[in-house]
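Excluded from the complex is one protein chain; the other protein chains are retained at their positions.
Chains: A, B and C, in written order; residue numbering restarts at 1 for each.
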Amino acid sequence: MYSTTSKNRAVLLLSCPEHPGIISAITNGLLHNKANIAHVDQHTTDPREGIFFFRVEFELEDYDHSFENLKRDLEIMGEEYSMNWRLSSYRKTSRMAVFVSKMDHCLMELIWRSKSGEIPVEIPMIISNHPDFKDEVEAYGIPYYHIPVTPETKDEAETKALQLLEGKVDFIALARYMQILSPEFVSHYENQIINIHHSFLPAFIGSNPYHKAFDRGVKLIGATAHYVTNDLDEGPIIQQDVKRVNHRYTADDLKIAGRHVEKSVLAQAVAWHVEDKVMVHGNKTIVFA
Amino acid sequence: MYSTTSKNRAVLLLSCPEHPGIISAITNGLLHNKANIAHVDQHTTDPREGIFFFRVEFELEDYDHSFENLKRDLEIMGEEYSMNWRLSSYRKTSRMAVFVSKMDHCLMELIWRSKSGEIPVEIPMIISNHPDFKDEVEAYGIPYYHIPVTPETKDEAETKALQLLEGKVDFIALARYMQILSPEFVSHYENQIINIHHSFLPAFIGSNPYHKAFDRGVKLIGATAHYVTNDLDEGPIIQQDVKRVNHRYTADDLKIAGRHVEKSVLAQAVAWHVEDKVMVHGNKTIVFA
Amino acid sequence: MYSTTSKNRAVLLLSCPEHPGIISAITNGLLHNKANIAHVDQHTTDPREGIFFFRVEFELEDYDHSFENLKRDLEIMGEEYSMNWRLSSYRKTSRMAVFVSKMDHCLMELIWRSKSGEIPVEIPMIISNHPDFKDEVEAYGIPYYHIPVTPETKDEAETKALQLLEGKVDFIALARYMQILSPEFVSHYENQIINIHHSFLPAFIGSNPYHKAFDRGVKLIGATAHYVTNDLDEGPIIQQDVKRVNHRYTADDLKIAGRHVEKSVLAQAVAWHVEDKVMVHGNKTIVFA
Partner (left out) sequence: MYSTTSKNRAVLLLSCPEHPGIISAITNGLLHNKANIAHVDQHTTDPREGIFFFRVEFELEDYDHSFENLKRDLEIMGEEYSMNWRLSSYRKTSRMAVFVSKMDHCLMELIWRSKSGEIPVEIPMIISNHPDFKDEVEAYGIPYYHIPVTPETKDEAETKALQLLEGKVDFIALARYMQILSPEFVSHYENQIINIHHSFLPAFIGSNPYHKAFDRGVKLIGATAHYVTNDLDEGPIIQQDVKRVNHRYTADDLKIAGRHVEKSVLAQAVAWHVEDKVMVHGNKTIVFA
């Protein structure tokens, strides 16, 4: 799943209302364009009248010729079946901005997985409301923009960030970024902003989840990666995981132990996102993992 | 931890304010009574002025003589150090009542682990607000009491249950018992009623947690065993676990998948309780697992 | 995945050499028979020249008419594409024999999940080389056949078992059955005998895996469900799981802790098998879980 390096590989991700013969129609279109199917994933909310979700990964025998042809075919088919669809090529790498505040574990994990090629993603910039990680990030050759945020300058700061991002990135990872983005900002990147929340949502919504977890005496702590919407900590969940703890953990221990869950959950969510494996449906995700 | 069959084994569980030399004092007392220590577990909330928790499992060389002697020594020491303590012997098996409503998976797991000797517990009675499992339970030779509960008869029903339990059981497991017990009832079995809640608390407090989990689109479902207090689903947590789910699970699938988590979490909590491994401190537990 | 009760649902499971347009061909055939597709799962060992594996679950609008028609269409298509295929209906429940020796935890788990409807399987008989669980099993209304096995009587015992099974069961679960079946016996139920091995294979092949695990000082113990072949403990693995242990566990403790892993791993493998989710390819399985 990670390791394919074929440059002729592409992915089609789509959803539409259920329709008899929809899979035949799509696979016929692929066959017509000489696509050899590698993976198919499918989901439906109801086989007769629900929503149909589909992901197909394939290799094009004659990529240069077929990719654009297939796109045109999909435009026609998309109209006919009222599809939301996206055709992506392994030849084009996703571009991710990372927003960070004062903890760098998630940031470093994303940089490391990008650099090692484990996640096929480029990081054209890091944006932070603090200057702390400037040297560390620039050592990797990644531009670091320090945009301070105060209640008074928040609008201005977001405008500046949007200008920096414009045309340079496809999506954003909030790697323990402790500012709440405005609805205006979020509207520019709908389902394209992934946040890591440091609890097993919906437990411990809001701030200081590890202190709340400590006070409640839970035996597992967790982390949740979700798309950002305008409802705090309520966006569609992409991935969650937990780690066992016990009575010996102080609130600070929980924070430290939680870091490992946070960074692996966020990195997994980012990987699925760039591999076109996540679809949003209402307030939930379909993840073709 | 499970398998010792020595009849000379006993367990001392205690808590008290921290005091210099407290461990020496206890272990000297044990030495004096010819106890060979097998396991020691200890916890403190603060080494200088916190609360001290201690569990020690040992074998008495001359059980018949030493057990009562040790008890007398502990009475004196308990006064001196303001201890809460409990001395238990492997010769005496705990007695548990199980309360159940209309789902039998937790009940059956408890019966099976009792019967197989895996949990050293006797089950002198099952109490249910429904008649459904009467035959199934009586086939194991366990009395089954059907005590219907309506808003009008709730007091009466609890009184009847208390009479049945009186002197017959040491603690109660609520194995998916869907009635809320009154403060009056709970006061008779403080920290002696273990409930299984079918969610990863504090997520999805209250009724229908699987439907709530389905609606929220979580990627893990869980279960929580806790002591019952007068705050619904807020009692000290003993054990929690989770299971990974995905977009293919319907709300009904979540319920079915959750059963396995529920029954293993409850059984684990019951095992620790009867092995004297759980101490309550405020709204949390120390579990010497 | 577990909870659908539609009586119009059927499953097609197939494998064949890769062929351009194979998915179109199959889904066209389903469309032609008015099948509404609920789930598709697919795998290929190589998109151009590998082996293609496919599972599709669907609802037939006019079941009585379409099921047999579809079967005829598949016979033709199966010839054309050199398919191995199996068409199963939710109207027909699988029948499983359980073989057991002297530990009943796996047996009881299978009976419980069958009885509760969680696994859609009937258990027409239990066969054991010991008489121990006769009463327990017969209380559930299941015939129990005690067939003792000694080196001298092994052939005879297997012949007797085969006669009992003939036409009565579709597959066999070895629920801690401690006899090795002969190649002759296995040949009657190729890829239809599921064994639970009490270790994380390929660690601790052969007898006494818990003692070996104890001696090696592992920090996790496991269990493995696999199809039985003529190479001991070498058959295609269906499912595995592990449980964390520590230095306090004696060899006996490992056995007890391992029971829970064994029973859940075996039950999961049996569920996938009866839901037609497992395909064997060489010495491995494709599991469309």
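Here is the rule we use: contacts are C-beta pairs under 8 Å (C-beta built on N, C-alpha and C of every residue); 3 or more make two chains touch, one makes a residue touch a chain.
Values in this document were obtained by computation on a predicted structure and should not be read as measured data.
Among C:Arg48, C:His65, C:Lys168 or C:Lys284, the one in contact with the hidden chain is C:Lys284.
Interface note: of B:Phe58, B:Phe171 or B:Tyr189, the residue touching the hidden chain in the full complex is B:Phe58. Between the chain not shown and the residues A:Phe99, A:Tyr189 or A:Tyr249, the one that touches is A:Tyr249.
Seen across the whole complex, the unshown chain contacts subunit B at 18, 20-21, 23-24, 27-28, 31, 34, 36-44, 47-48, 58-59.
Hidden from this view is one chain, which touches subunit A at 1-3, 39, 105, 108, 112, 116, 118, 139, 248-250, 252-253, 256-257, 259-260, 264. Although one chain is not displayed, its contacts with subunit C can still be listed: residues 43, 200-204, 215-220, 222, 236-242, 246-248, 283-287, 289.
The definition used in the following text is that only the chains that are shown with their structure count from here on.
Centres computed as Cα averages put subunit A at a distance of 42 Å from subunit B. Subunit C has its Cα centroid 36 Å from the Cα centroid of subunit B. Contacts with at least two other chains are made by residues 43 of subunit A.
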